[in-house]
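Have a look at the structure that comes next, please.
With one protein chain removed, the remaining protein chains of the complex are shown where they sit.
The first chain written gets the first letter, and so on, giving A, B and C; residue counts start at 1 in each chain.
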Amino acid sequence: MSKVRVGIIGAGRIGKIHVDNLLRIADAEIVAVSDLYANEELKAWASERGIGIVTTDSSELIKHPDIDAIFICSSTDTHVPLIIQAAEAGKHVFCEKPVSMDVNKTKEALDAVEKAGVKLQIGFNRRFDHNFKRLRELVAQNRVGDPHLVKITSRDPNPPSPEYIKVSGGIFMDMAIHDFDMARFISGSEVETVYTQGAVLIDPVIGELGDYDTAVTTLTFTSGALAIIDNSRRAVYGYDQRVEVFGSRGAASAENDYPNTVTVSDEAGVVRDKPLHFFLERYNEAYVEETRMFIDSVRHNRPLPVEGNDGLQAELIALAAKQSAKLGRPVKLSELI
Amino acid sequence: MSKVRVGIIGAGRIGKIHVDNLLRIADAEIVAVSDLYANEELKAWASERGIGIVTTDSSELIKHPDIDAIFICSSTDTHVPLIIQAAEAGKHVFCEKPVSMDVNKTKEALDAVEKAGVKLQIGFNRRFDHNFKRLRELVAQNRVGDPHLVKITSRDPNPPSPEYIKVSGGIFMDMAIHDFDMARFISGSEVETVYTQGAVLIDPVIGELGDYDTAVTTLTFTSGALAIIDNSRRAVYGYDQRVEVFGSRGAASAENDYPNTVTVSDEAGVVRDKPLHFFLERYNEAYVEETRMFIDSVRHNRPLPVEGNDGLQAELIALAAKQSAKLGRPVKLSELI
Amino acid sequence: MSKVRVGIIGAGRIGKIHVDNLLRIADAEIVAVSDLYANEELKAWASERGIGIVTTDSSELIKHPDIDAIFICSSTDTHVPLIIQAAEAGKHVFCEKPVSMDVNKTKEALDAVEKAGVKLQIGFNRRFDHNFKRLRELVAQNRVGDPHLVKITSRDPNPPSPEYIKVSGGIFMDMAIHDFDMARFISGSEVETVYTQGAVLIDPVIGELGDYDTAVTTLTFTSGALAIIDNSRRAVYGYDQRVEVFGSRGAASAENDYPNTVTVSDEAGVVRDKPLHFFLERYNEAYVEETRMFIDSVRHNRPLPVEGNDGLQAELIALAAKQSAKLGRPVKLSELI
Partner (left out) sequence: MSKVRVGIIGAGRIGKIHVDNLLRIADAEIVAVSDLYANEELKAWASERGIGIVTTDSSELIKHPDIDAIFICSSTDTHVPLIIQAAEAGKHVFCEKPVSMDVNKTKEALDAVEKAGVKLQIGFNRRFDHNFKRLRELVAQNRVGDPHLVKITSRDPNPPSPEYIKVSGGIFMDMAIHDFDMARFISGSEVETVYTQGAVLIDPVIGELGDYDTAVTTLTFTSGALAIIDNSRRAVYGYDQRVEVFGSRGAASAENDYPNTVTVSDEAGVVRDKPLHFFLERYNEAYVEETRMFIDSVRHNRPLPVEGNDGLQAELIALAAKQSAKLGRPVKLSELI
């Protein structure tokens, strides 16, 4: 394959990010974009980027003979049917997380992918972050020895709107799912049990919607190691994304990224600017890198860095977390399968 | 009271530390030391420090008319009877943690203290650490707003001997009890529920003794806030003692102390020395400060910085943690009373 | 002007960087590239980037009616004649530093630019670095008060080849010139006196070529403030680029950039990766930003962020530093004009 020819389904914020990132990758070519609300503005936007086809019909992309791979950036409820269609059409798929909110449906999608022998990468972009990638490297190189504990801090600067929360799948399926994947990624181990304590401390509306805005989760891995994750929907100082791994030979710790390294010392103390504000700033290069890796994997038929099963496992953990917070007891993943 | 005249029961490592610290406090005078194994060496040691009485009989100190306050630094099983005797003799008491391993006995000690109207300070020295004291100040000044989450990292450089583990009360009653107190101290709130996941990842002998060497604990407070604590008996890089508090207005974080601020940059990277190795180095000044506060409180009849109830609450949490780890479910403190 | 149409003279390393950066700027269009050694490879490279004209003749670009601005990325000796030709042809100019090694020739170029009423930006890319830009902002906002002292650390990972050193103008004109500009940029003040102590501590060959590999320079500003700059041609730990400014109200300090924020703690200490290795990594985004600002200034006829006089002043300081190191005494800029 000389270039990987791509079709983008869904041209919302994340779809547009993927387009701009793909334009920076010499081995990718964007053939078409589909969006339910494709309008003149989108056509102009696509034209500026040299994208020839703009359509409201996603199946047009899936059937297109000159498209090798589909990026699914549309709403979560469309992911499973689109993955199945794309797989049946022999297209490789990059799909945003979560695959679905129903573990059985996710499995159907994975089965279709396996049967078709195509590739399916899930959008766990944080695995490609310069800090977390380095952390994983260090674990893989045995620099910290056997992992005993993974600690993940994951706090957003501000909660999403109630409207979004209603359809998002809640704090576990929408937000913490990234951290559940991170725990598996860093430890290199599978999760066995989940205990989650949820709380509503930021906005009672979130509680009224049946969701939490603050949560603490303990994971146990099949290896015997543990993980703890804390999530919050509002960190007034910005985006707080840190990971630490502690093992038999040492510990490694990834701090936040900052817009600059400047500190000011005056009568009030020593101050530096807040961390990078939110995921678009913090994970800017990680988005590029995940796309580059997907294109490379497709082009050279190499293993994917994040596979369908990674999406499934993270969904299972999210589901267990949700149940644990509700039931007030630890939940085993094996209860859910 | 011009000077507070002190008797020390138990002249082991911690007893000797208290003696040397008391010598630095102008308002304290050490009248006597008792130890079951008082020998010539101890007498010489005491004599160098100008301590007139060295005895094997602790009751001699308790009855002594020129002693105002007793430091109980003997083994844990002696704490309760000694507190009761001292209280009945009208002496103020400083007692090392834990008061006992039996919550009911601890209550008896506290009742005796209350009845006698004397003061009882528990040796939670970490409250006096320069970092954690500053963290508490910041919370008290509302600099982080309402606390949502307290995160405590507490890892020892090396596990104690199996002999010690057998009599220590285990990781929760011996080691994590400091962290349980820290969670209450920083948050200013009482604990309601405890969930602990214990693991044996460092030394199987510890598991054979019915103890854990690694543990992760989630606490819920009556305020609705949460805490997470991770404990390990072996951090190869030294003593790891960090606390973070996250709230509605911000977060505050206390890092480890280091022997110096020097970094070396060479072809291998940028390196600095390991954190201060263990509690004697790290909490050196905190020990002095807790003693100074106790002497001040007794001398000027001021409220104590750590009271008997603080000892009791931490023991209850430790007990709940032990049960939770065993039962595999969250345990409410109210189940234990 | 809808888009700024650009011609690139000199397609070496730095010329190619500017091309790739210009491709990321929507308001710029690259019309042509000239290089003395234009070959098939360069044509293929240009063609991939959609650049229609590739020539060995720089005057073809300067005369081209569809070119608004010229990037001069050829060797230093060509800068002055090319600036004069471009200015006379009414083209705006972006020129790499230094303009020349002869202050009088640099003045001729500046005169031509002034006469023609075109813009001339000098490639002091470090002004656009996220850290130094923030430092300048803080000074401009009076956060540190009146500047008293600017301290600049500027060390390269490895010395260039003897061949390069021969033609480079030496450590002051080639390397420290960036720091001389930085001192003016941060302080917002003009330099009056220069004292430089040069040394050959890394490679005697550098000394044999009449150059230094290590230097310390003290500057005095007309404002009364001071600056100190230390330069080295070899820092084994990588590129060391730090700036500090100290003033009546406080101090601000910019540290190095690192490839990630990860630290590893083990028995040997706490270690992190070395700083970003060299200028292409460290100033990657600064190069994009200087180009974007040039294009914006040309397009909207706004003041330039770095002007011809900035090039001249830095050259004067470099010249004074060279003389001071040779003469062993402070040199006033007024001696050189």
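Everything below uses one rule, namely that a contact is a pair of C-beta atoms (placed from the backbone, for glycine too) under 8 Å apart; a residue touches a chain by one contact, two chains touch by 3 or more.
Quick caveat, the model's predicted, so the values are computed rather than measured.
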Open item on the list: Could you tell me which displayed chains border the chain that was left out of the figure?
Closed with: A, B, C
TODO: For the chain that's not shown, point to the residue among C:Asp181, C:Asp240 or C:Glu290 touching it.
DONE: C:Asp240
Task: Hidden partner chain, touching residue among C:Ala225, C:Val243, C:Val262 or C:Leu312 - done: C:Ala225
TODO: Please pick, from B:Asn158, B:Ser265 or B:Gln323, the residue that touches the omitted chain in the full complex.
DONE: B:Ser265
Task: Contact partner of the left-out chain, one of A:Lys63, A:Lys274, A:Arg299 or A:Lys332 - done: A:Lys274
Task: Hidden-chain contact residue, picked from the options B:Arg143, B:Arg234 or B:His277 - done: B:Arg143
TODO: Since one chain isn't shown, list which residues of chain B touch it in the complete complex.
DONE: 130-131, 133-135, 138, 143-144, 249-257, 259-267, 273
Task: Hidden partner interface residues of chain A, rising order - done: 235-238, 240, 265-275
Open item on the list: If the hidden chain were put back, which residues of chain C would touch it?
Closed with: 146, 148-149, 151, 153, 155, 193, 195, 197, 199, 201-202, 214, 216, 218, 220, 224-226, 228, 230, 232, 234-237, 240, 246, 248-251, 328-330
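The rule is simple: only the chains that are shown with their structure count from here on.
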TODO: Give me the ID of the chain with the smallest distance between its Cα centroid and the all-protein Cα centroid.
DONE: A
- [ ] State, to the nearest whole Å, the distance from the C-alpha centre of chain A to the C-alpha centre of chain B.
- [x] 42
- [ ] Could you give the separation in Å between the centres of chain A and chain C, each centre being the mean of its C-alpha atoms?
- [x] 40
- [ ] Indicate the whole-number Å distance between the mean C-alpha point of chain B and the mean C-alpha point of chain C.
- [x] 58
TODO: Please set out, as single numbers or ranges, the residues of chain B touching at least two other chains.
DONE: 235-237, 240
